[in-house]
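Only one protein chain is missing; all other protein chains are in place.
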Amino acid sequence: MNDTKKLLEDVRQGRVTVDDALLLLKKEPFTDLGFAKPDMHRGILQGAGEVIYGAGKTSAQIVNIIKAMKESGQENVLITRLSDDKAADIKKEIPVEYFPEAGIAIAGKCREIDGIGRIAVVSAGTSDMRVAEEAFLTARFLGNEVIRIYDAGVAGIHRLFARLDDIMSAKVVIAVAGMEGALASVVGGLCEAPVIAVPTSVGYGASFNGLSALLSMLNSCASGVSVVNIDNGFGAGYQASLINHVS
Amino acid sequence: MNDTKKLLEDVRQGRVTVDDALLLLKKEPFTDLGFAKPDMHRGILQGAGEVIYGAGKTSAQIVNIIKAMKESGQENVLITRLSDDKAADIKKEIPVEYFPEAGIAIAGKCREIDGIGRIAVVSAGTSDMRVAEEAFLTARFLGNEVIRIYDAGVAGIHRLFARLDDIMSAKVVIAVAGMEGALASVVGGLCEAPVIAVPTSVGYGASFNGLSALLSMLNSCASGVSVVNIDNGFGAGYQASLINHVS
Amino acid sequence: MNDTKKLLEDVRQGRVTVDDALLLLKKEPFTDLGFAKPDMHRGILQGAGEVIYGAGKTSAQIVNIIKAMKESGQENVLITRLSDDKAADIKKEIPVEYFPEAGIAIAGKCREIDGIGRIAVVSAGTSDMRVAEEAFLTARFLGNEVIRIYDAGVAGIHRLFARLDDIMSAKVVIAVAGMEGALASVVGGLCEAPVIAVPTSVGYGASFNGLSALLSMLNSCASGVSVVNIDNGFGAGYQASLINHVS
Amino acid sequence: MNDTKKLLEDVRQGRVTVDDALLLLKKEPFTDLGFAKPDMHRGILQGAGEVIYGAGKTSAQIVNIIKAMKESGQENVLITRLSDDKAADIKKEIPVEYFPEAGIAIAGKCREIDGIGRIAVVSAGTSDMRVAEEAFLTARFLGNEVIRIYDAGVAGIHRLFARLDDIMSAKVVIAVAGMEGALASVVGGLCEAPVIAVPTSVGYGASFNGLSALLSMLNSCASGVSVVNIDNGFGAGYQASLINHVS
Amino acid sequence: MNDTKKLLEDVRQGRVTVDDALLLLKKEPFTDLGFAKPDMHRGILQGAGEVIYGAGKTSAQIVNIIKAMKESGQENVLITRLSDDKAADIKKEIPVEYFPEAGIAIAGKCREIDGIGRIAVVSAGTSDMRVAEEAFLTARFLGNEVIRIYDAGVAGIHRLFARLDDIMSAKVVIAVAGMEGALASVVGGLCEAPVIAVPTSVGYGASFNGLSALLSMLNSCASGVSVVNIDNGFGAGYQASLINHVS
Amino acid sequence: MNDTKKLLEDVRQGRVTVDDALLLLKKEPFTDLGFAKPDMHRGILQGAGEVIYGAGKTSAQIVNIIKAMKESGQENVLITRLSDDKAADIKKEIPVEYFPEAGIAIAGKCREIDGIGRIAVVSAGTSDMRVAEEAFLTARFLGNEVIRIYDAGVAGIHRLFARLDDIMSAKVVIAVAGMEGALASVVGGLCEAPVIAVPTSVGYGASFNGLSALLSMLNSCASGVSVVNIDNGFGAGYQASLINHVS
Amino acid sequence: MNDTKKLLEDVRQGRVTVDDALLLLKKEPFTDLGFAKPDMHRGILQGAGEVIYGAGKTSAQIVNIIKAMKESGQENVLITRLSDDKAADIKKEIPVEYFPEAGIAIAGKCREIDGIGRIAVVSAGTSDMRVAEEAFLTARFLGNEVIRIYDAGVAGIHRLFARLDDIMSAKVVIAVAGMEGALASVVGGLCEAPVIAVPTSVGYGASFNGLSALLSMLNSCASGVSVVNIDNGFGAGYQASLINHVS
Partner (left out) sequence: MNDTKKLLEDVRQGRVTVDDALLLLKKEPFTDLGFAKPDMHRGILQGAGEVIYGAGKTSAQIVNIIKAMKESGQENVLITRLSDDKAADIKKEIPVEYFPEAGIAIAGKCREIDGIGRIAVVSAGTSDMRVAEEAFLTARFLGNEVIRIYDAGVAGIHRLFARLDDIMSAKVVIAVAGMEGALASVVGGLCEAPVIAVPTSVGYGASFNGLSALLSMLNSCASGVSVVNIDNGFGAGYQASLINHVS
């Protein structure tokens, strides 16, 4: 911003001609106008800030990115989709806490809880747990109180109903399920809060690596359900946190 | 059968040589051996008997088939996938009872109720009704007591639970649903009877004309669920009747 | 509720034995316990209350449902996916306001605006307008201030940027786009609010009736984007309203 | 159950007020009302009881689940989708019988045979054997007499016909086939019993991992055929057992 | 041809230089060398000669093509995929024989029967008849003796077996089936002749307009089966004729 | 542009303070900075200028857009995907030349030919002509000399080779084909120019409305082939014109 | 056969009663009637005889099958889809000749060449060679003279044309190609013989493991092309041999 202001003052005081200023303004509309700043103040928001997508990066690359972030002032960093091996490698270089069941490491600490209310993460089966934990930790990292309701698939619907209070009192519900993904519709029919559905690739045969659950959730007969990509626990936790911080 | 017996007697009495008999037997193993007879006594079983698939046939063709059936002794005939127009045309020629909400006409009458117990037809939404009615009438025609539990989709799950007694006491349950097809899993989780799931083409967008519900049902996390083709109410009613007559 | 309370009082005063009461409670857990009531007080929430999905229903059916709703106290009803013809038919029977560009009619009036902030509906092309208007009117009906930013596809990205203020100040953004659906990612990258993406079936050839936009939106590289079914403007407006009323 | 009964008695004897009882009943409708009990008495029925889906679980996890089941009184447990290695590991901890060709282990013993009649498992090729054996052992474990008719694909149809007696006398037929899945239609045309078709992922190229067989079976021109997921031998054996125990 | 020969003679006699001849030869390798002639002598073979694909052409266009063919010496022309209306229009202009059940018209006459043996066209259901008839008439037009075995689907396999003699004695078999397309495998398993399989779009739901039958036929467990496009009766009849004329 | 320049001059001369100028610049970075100008000077380039996509617009809407364009100085407008009826309606209001075989109307006139060389449009069959003509007219309208080589499918490859000179001398080749789309590979193998391949929806059955040709072209074994959407003749003509004007 | 004949003679001479004979005939129609014999005399024809599909079988299993075949008189056996390792294992037990580039081993020897003419195997790229060699060796094993024309893809069409004589003089042509599969159409357009097209899984990205080539070949604009499964070189060689032995 300073740059633009300075340019305008240069124009005012005749140090820069109008035409030169025009050229500069046209040439770099975004950087000159401080457009890059959103990238700064938005912090974690577009994943470029405090979140590292760990898949497909080497331990060394991840360590370097964390260091660079710290240098630019980001104390708290969430790293997703880590293997146990990579996490161990990173730990040797930088102090991080690793959550193997979520494939997530956290450098620094989670944000203070400052959301509107609680987020509930409901999952259908134990095989969906990694995705559910990714959603849980992401939302927790971003400053939300989160409760977990696992192994509550619709084939044993009383287990889901036993937790009805928790589901109904949440401000946002994340529904994680593979196979036929029916959980999203049942949960969507039970609660008044927005539901973020996460299809998982759990299943075999005609689950087609999560396609079945994905289509199921997109076609939910319950209103108030929106969907993220297959296995995208992070995306659901992130979206839920945005909603839980709307104000 | 007579033919083969007669042939053997001809052989015995020297009216036919062994080689000629051998040739005849080899040449026509099925007709000679009365293999075609199963086609007779199995009656309705393979759809060739007392059931007419009405789609793609003219009213005149259907009338002719019914007449031919009657002549060969089939008094009771079920005709599926009829339009109102065709049904009206047929009625002019032959006395049939037409059920417009099912697209079914019945010539003659339904079989006496002789199944093991009751069949329940559960459907998710009013749009699924035509398919549900096709299943209902097929099962009724084939000699089953059938109860209908409609508009019991999982988004308003209390409506489903209000009929739990009926669902739990049925010997076979037919679950009819479009969109995300979650009904099959919920019903499959609630009852101990075999569940025949019928995906319907109800929905839009990513329902892909029933594909969503089909995949959902094939991946049901509840055991005891098997699936028929999209919109195949007849197939479900038929299979349910077979099960309700196992003995 | 009364029923359960009355039953308990009957137990207390010895008019009903404990065992009989137990049986009644077990037999009808949902109706007895007033479980159906959520269906009442949740009102519009699951679409069973104040919203009618007009596709596949006759004008007469719709009129009857509206009348029944009014009788049970629902003064304000939203009817989606109406054709001009059906709307005209309904108008003859009941006073409704019809919005042809959205295919929506409203009986009664919209809720007072009581959301947290504004919802922005951004759409890519004029062909996406019907879906965008469905989202717009749904959100407005449910008590939200909504602004529309149409014809802001990414091929002419300056038109989108000209409305950056409106997009950035919204509490929830609905991004409506067919063809390649890139709008959702660009908008998701520009704003900090949760984005509900609506793929539309606009396009031809390899758009495969909205599949292209759907996949595109599910794979958005921007965080904070969740997706509803193809052409599901109502679902997006509904989910956005839920979010804009979180508290 | 005791809890609810006790609560009612407390109400009767004035130890708990009606309002407090009402609150308790509403808050926990399911656990309080003994709703979990179906989960108990239904036993194996929904797979939560005596069946363990072994894929994706470690040997240690499986051992723990079996032990927990035994402690709660489940003597007989079926574990599916085991590798030879895992089975060996489990054997070191718990006495189980392992059937490598089915990938199944059984702790305890199979139920006494108490079904209505016999179940026939027909399979097309030797490559389909693992799925067929899974169906066979599941049905046997659940108390059914089961006969196996393997390598009876339609390309050598006389081998199938040589076993016609066995097929025709079965109360339920399970048809297991990969590639083009034609077996289901041929068997469905030959017998009067309900047929449960299991598509397998056997094949290459345009079999698309079982999609070809799946579609083929869903479109069977023979009535009385319903379908389970690709490679789901357990589901077919389970459904067949339900049918063979209808009464 | 003359042109090239003439050129060579010109070279020989010095009327054209070697370099000029070289240039001419290089520039027009195909026309100069009479390459177009194969198009002449191959006649019907590539469909450019005596066969007209009628779909998407107006009656007037078809009439003009037939007239042009006749002028260039083609007396006998096969026109496929005609509607009754177009056929009637064409008849007014040119004498043709129209076969409504095949959607085919023939101007002139069929070739004398000169194939190696007989071709058998086997079809599964009456709905497949149009495609089967297209195959039948194409093969007949091209000089083959053809027998028809219709309504011989695998659900009533005895009807197929009743015609075993005809199938087994054919030199080529065309198997036409929609739905699950099992007919191709069964026929392929019964006969030693090459089988040309034609999937049809007959069916509904998960037949996906012939995809099910197509995949089924491509995955046939019987050797000796090759496949043409969905509903491509002409292609099968043409290929069968080629095979029946191999020498 | 003037606006920003004027603002800068206002700053220079003290008519506007630096802070006010800064605010104005930040608030409307795009319009203020003349960012919209690309939209102006790019003219036709992004389809927003001189091209109207006629599908899904009424005649009245199209007439209005043309008039608005003319008022803003665009004399020459291309309207694609017109029906004969719409074209007739438009003609009543505005002088346009209509090309029915391309579904295109042109108001005003084509640009003077100013491309580098010639563009060749090669198409496989007569059914592909509409798409080919759309490409042809688009490229011609945009100032290119274009030659047409139609009905040159690979099944009669000598017809293609007869035009080798034309193909080889073109600066860009557009290859239009449906069905199996092999033309793109053959042409790509024959010429050194960039080839823009246009799959068409011509075909039936397993052509899946152009999917077959699309995949074929994307997998071309010939280098130098890129692909546009199914039936997108306009896109190919446009891209070819861009290439033919690179300088 | 003997059995049935013997039975008839027993009947004739009174050693067996007519009723007993009838029972025997009905009970085992196929084996009794010598129906299994086709399985015998058809030999290799349905793959059950002299051909072993090696994929998914252990070396030991293959050795056992070969030994069993030899014992029942089959001297010559073709084993497909072998890895080098398995081939080496088999060689230790049984003398076989192994062709690594085809993944085929032959025990015994090829049939004497007795076909009508030559079969040509044309393939597009070197990567397609394994499939092409499988077709080549299968056809050679079955008694055909086969010529190979490899690396003749359409991107370098002169290499294909250089072998025009060989292609045009073949009685059957097998066209093997991955990627876009255009070879089948070009070859189909050039020759008058029946063409068996084999799509291969060669390619990447949008080749979708052979789907692209498969669809391409099914939609071939050239008549006289039929298609086998992806990578099914054996099937093409087998079908070609059938055709080359029609008589």
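Every chain is named by a letter (A, B, C, D, E, F and G) in the order it is written, and numbering of its residues begins at 1.
Throughout what follows, contacts are C-beta pairs under 8 Å (C-beta built on N, C-alpha and C of every residue); 3 or more make two chains touch, one makes a residue touch a chain.
These numbers were taken from a predicted model, which means no experiment stands behind them.
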Per the whole complex, from C:131, C:190, C:228 or C:242 the residue touching the absent chain is C:190
Where C:16, C:182, C:230 or C:243 are the choices, the one touching the absent chain is C:182
Across F:11, F:79 or F:222, the one contacting the chain not displayed is F:222
Interface with the undisplayed chain - residues on subunit G: 127, 155-156, 158-159, 161-162, 164-165, 204-207
Over the whole complex, note the residues of subunit A touching the chain we left out. 27-31, 35-36, 38-39, 46-48, 55-56, 199, 201, 209-211, 214, 229-232
Tell me which stretches of subunit C touch the chain missing from the display. 124-125, 153-157, 179-182, 184-186, 188-190, 203, 205-208, 211-213, 215-223
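Please note the rule applied: only the chains that are shown with their structure count from here on.
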With contacts defined as at the top, give the pair, D-G or F-G, that has more of them. F-G
Identify, among E-G, A-D or D-E, the interface equivalent of B-D, where equivalent means over half of the contact pairs coincide by residue number. E-G
In whole angstrom, what separates the CA-based centres of subunit B and subunit F? 54
When the centre of a chain is set as the mean of its C-alpha atoms, what distance in Å lies between subunit C and subunit G? 58
What is the distance in Å between the mean C-alpha positions of subunit A and subunit C? 24
So which bits of subunit C are touching at least two other chains? 29-30, 35, 38, 46-47, 214, 229-230
